[in-house]
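I have a structure I would like to understand better, so I am pasting it below and will then ask my questions one at a time.
The complex appears here minus one protein chain, its other protein chains still in place.
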Amino acid sequence: MQKITLLIHCKDQKGIIAAVTNYIACIDGNIVYLDQHVDEDEDVFFMRIECEFKNPKNDLKALEADFEQQLAAPFEMTWQLFTQEQKPKMAIFVSKYDHCLYDVLGRYRANELPLEISVIISNHRDLEPVAQQFGIPFYHVPFTKEIKVKGEEQQLEILHKYEIDFIVLARYMQIITPNLIARYKNRIINIHHSFLPAFPGAKPYHSAFKRGVKIIGATSHYVTEELDEGPIIEQDIARVSHSHSIEDFITKGRDVERMVLARAIKLHAEHKTMVYNNKTVVFL
Amino acid sequence: MQKITLLIHCKDQKGIIAAVTNYIACIDGNIVYLDQHVDEDEDVFFMRIECEFKNPKNDLKALEADFEQQLAAPFEMTWQLFTQEQKPKMAIFVSKYDHCLYDVLGRYRANELPLEISVIISNHRDLEPVAQQFGIPFYHVPFTKEIKVKGEEQQLEILHKYEIDFIVLARYMQIITPNLIARYKNRIINIHHSFLPAFPGAKPYHSAFKRGVKIIGATSHYVTEELDEGPIIEQDIARVSHSHSIEDFITKGRDVERMVLARAIKLHAEHKTMVYNNKTVVFL
Amino acid sequence: MQKITLLIHCKDQKGIIAAVTNYIACIDGNIVYLDQHVDEDEDVFFMRIECEFKNPKNDLKALEADFEQQLAAPFEMTWQLFTQEQKPKMAIFVSKYDHCLYDVLGRYRANELPLEISVIISNHRDLEPVAQQFGIPFYHVPFTKEIKVKGEEQQLEILHKYEIDFIVLARYMQIITPNLIARYKNRIINIHHSFLPAFPGAKPYHSAFKRGVKIIGATSHYVTEELDEGPIIEQDIARVSHSHSIEDFITKGRDVERMVLARAIKLHAEHKTMVYNNKTVVFL
Partner (left out) sequence: MQKITLLIHCKDQKGIIAAVTNYIACIDGNIVYLDQHVDEDEDVFFMRIECEFKNPKNDLKALEADFEQQLAAPFEMTWQLFTQEQKPKMAIFVSKYDHCLYDVLGRYRANELPLEISVIISNHRDLEPVAQQFGIPFYHVPFTKEIKVKGEEQQLEILHKYEIDFIVLARYMQIITPNLIARYKNRIINIHHSFLPAFPGAKPYHSAFKRGVKIIGATSHYVTEELDEGPIIEQDIARVSHSHSIEDFITKGRDVERMVLARAIKLHAEHKTMVYNNKTVVFL
């Protein structure tokens, strides 16, 4: 049994669902999941389909070419096709905070993530032992404003060497260069430690404490050139009270951060997110 | 612009989605929402479609007959078709607790519920003033084990008179007769004040307090002959602690009850629930 | 059995708890609840005590004078004493949105709020029938920038006439004058339809939709001269997704608004909130 996932978006048009589902029926596929969304303001159609084939399509190239000709071209679709066997390759960028890293690696070893963690890149050496402990290649790539050209060059080289599909910033405390963002458009996931758009930028827990909020949160989003302004993938919150200190906010926040980041990684790796107009469509 | 909602379930078969979406395209409908589900254990297919017609179908009977012949018969579908204008008629059964009643009536007057509240039936006279205050017909139908045949008869008469589509038990403290359940199969919604299957039956807050739980809940479900065993529509919870008394449990629980009941009523009235195998499919 | 609640705050000093609890023991009171908080940054001490007296203190004035002399003066306390019988008198300000109003009035009639709703004031006549339906005096006080002096005057007169203790803005869409804020310092509760500090000001659901957030929220806070910047009493959130329109955000948000407002009203009426440094201490 072969399982294929199809992501499609295009201008909304009458008959798209019929056309695509017909096509899948004609090539002997069985649809096990279909979700669609119409953005009525933008008049855009989104669809995610999972289908199964009893007789595996061994020549995927031919299938893709046929789909392009029969459907994608006439409807002017932007589309992607994934097979379940292709596990995306992920790189992790970290600095010194280790809680998200431990959480992601623990989940990886517990077989909860449908992906391959190929490499860990850090601007510090502090977390190298964690990488070693979990048997993941680790690269120390210093990065500051002064050496960002060289830093970016090294990063790109490593990402290329490991054929990385997407990048996770697990509390990485340096900016990502526009060049890297462009190369990995909608494929760099950051975790920010506030419920955006509240408290963007540095030290959000301190700001939240000062404001006297009763809930704190975390936000995972795709990285764009505007800091903390990219398309939001997932958010969650925790309740706090007057009895909590800034340190308590940070401790409680860590739990939210790791949960929200883990969910975003999983959604991305399972091809359940689509980006349009600086927003995400997340098919659960 | 005419809006039609279609609910379908049948044995899972290849090509159903294509057939139905084709049909809608052929009759000039535009699908604005489609959600489907396959119960793989039971091999059953469920679908909910909302579609819009620029040229309203004035002869719905003809449309229904055509759909039956073209699609429902060949695929052996169980199906229902609703137009947006048809607001379902709802009866409320209450006893003496008034918090759910106030909540439902307040939402109704605030135009949050796509339905018509036609009548309130109670085994006590206590809440008659509330019905009057909101201008809803009220009937006092005494009901005890001893007079349940007569009670049921009166209930059915009133339900018939007001052409009731579905019934909401807003903390109604008497049993519903098998006859009434059969007449309104999957159309009687109860709110039970625990997260079922924990604490079925009477006094769940007392049992929860005794057990020392840290969360309490409420459950809305369709009524079946087995007490508190019907298909669950919606559940939610609230956190409690050692500092809460049984009275606090009850107070906090009331908030959960009214929220969970209101959501279930709305889901049912919007034709977003389907029942199969004592479970619900809820298309959000 | 007489029940008294005591709220205290002062500079943190060694021995305060002992002194106060000793005092209560000496006057034959039994402490049934004690909660305290030290703001270590500001070095301020807060305490809330509920105590019971088998022999009621009929001369409260004498008790207060004694407490002032024995404890409040030496420790330089700011303090308040409440008996359970004194129900605070509340005024509701509304404009045209009715969902919070229905919710508060429904809870009031269902005996969930330990207070008296004395009057409803509105800058429109739309909700007068709701006030009548629930038997609460209603005053139409037009209010715009141009007539704000006259509007304020009328508001103050009505508040004075009904001896109002605190004011609830149940989605009141006009500004509150500095004069009124000063008279009811930390006694005017607003409900804002976002999780502040995200989306202050007008049309927060529209902004939240545009930003593509995955959670929306509501915030109840005491009104200060800075719009949406006052001390936060309570917040809560609801999950949203790409499939929700702005209208869906608004509908889901209404549920959060009414819940958060109801909780804030209850906390205030039970004397469980204290304000310091633009933050609240909320003793649950």
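Note that the chains take the letters A, B and C in the order they are written out, and that residue 1 is the start of every chain.
Heads up, the rule we're going with is that contacts are C-beta pairs under 8 Å (C-beta built on N, C-alpha and C of every residue); 3 or more make two chains touch, one makes a residue touch a chain.
Remember, predicted model here, so these are calculated numbers, not experimental data.
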For chain C, which residues lie in contact with the unshown chain of the complex?
-> 14-15, 17-18, 21-22, 24-25, 30-36, 38, 40
Against the hidden chain, chain A presents residues 98-99, 102-103, 105-107, 109-110, 112, 130, 133-134, 243, 251, 254-255, 259, 262, 284
Missing-partner contacts on chain B, residue numbers = 37, 39-40, 195-199, 211-215, 217, 231-237, 241-243, 245, 278-282, 284
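By definition in this document, only the chains that are shown with their structure count from here on.
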Which of the chain pairs holds the record for C-beta pairs in contact?
-> A-C
Please decide if copies chain A and chain C contact each other with the same set of residue positions, more than half shared, or with different positions, and reply same or different.
-> same
Through what angle, between 0 and 180°, must chain B be rotated so its C-alpha atoms fit those of chain C, rounded to a multiple of 5?
-> 180
Between chain A and chain C, tell me the centre distance in angstrom, where each centre is the average of that chain's C-alpha atoms.
-> 42
Name the residues of chain A that each touch 2 or more other chains.
-> 40
